[in-house]
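Please read through the structure below; I'll follow up with questions.
Shown here: the complex without one of its protein chains, the others still in place.
After this line comes chain A, so read on.
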């Protein structure tokens, strides 16, 4: 418990401030900078250690009409942040939308914890740079050499590769792709990224909920930049997701049958049915029944099942951890 109170202390109060070590300034393109300025007021007040080049102009200025001067406002190199890249393979962008669904929480993340240094949709960077965490969305089309090169480059340049969402982790609906798309009819073969590279962590879900992405981002920050105790907590939190990555690159509602029911540990709580994004699971006779015609092989049911993994170390501290994450995101705790 000492660990968590300390963790909370760090998030709420004395944030370790350091002279800015010029990490690469995030170049933000106009289109994404504009909405940012509009929503800026609250999150901007958060960091105390604001470097000198930040006059009080901003709060007064955020009237909606003026957008040209947004260029300079993001140029604040904050030390201690981690770098996160979003690598987009063949997917529907739903996982990115889920990340963006954190709304003001996303700004808190970007202000305090992470620089989004690569993201085709939100940041104007063409080549995959070095980064701490690569969030990879989508599966790899092996008929498209760009995709294959991209995923290899992401692996080379990232410390941690996260399969964000079920397409990257398990293939998901792209398992059912048969090619014939209008302008690229020859694109027909899609594999989860784990078939081509080593993946450190699976975050399944179609898409993973915004809260799950937020938790993993905060924990990744703690793992890379935290104190020893924070690293320990983050490692304990992330371990089951790392184990999922080791478990394999295929998922199906059948996992419930093979690894939970057949193993005699299902107790009929109904979590799988709630987690299924396509309502393929019903509970019959107290056990899940999977409609295999509906199953899209996203693996959410198995990952969410309390009998797939349940780490007492982490779960017993659910209250303190939730509070700490809330504090990290600048909410709760009044």
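Note that contacts are C-beta pairs under 8 Å (C-beta built on N, C-alpha and C of every residue); 3 or more make two chains touch, one makes a residue touch a chain; residues count from 1.
Heads up, the rule we're going with is that contacts and distances are computed from a predicted model.
Asks: Can you pick, from "Carbohydrate ABC transporter permease", "Sodium:proton antiporter", "Xanthine dehydrogenase family protein molybdopterin-binding subunit" or "Coenzyme F420 hydrogenase subunit beta", the UniProt protein name of the chain not displayed?
Replies: "Coenzyme F420 hydrogenase subunit beta"
Asks: Tell me which of A:212, A:234 or A:328 is the one touching the absent chain.
Replies: A:212
Asks: For chain A, which residues lie in contact with the unshown chain of the complex?
Replies: 98, 203-206, 208-212, 215, 237, 239-241, 243, 259, 263-277, 283, 285-286, 298, 300-301, 303-312, 314-316, 318-319, 321-322
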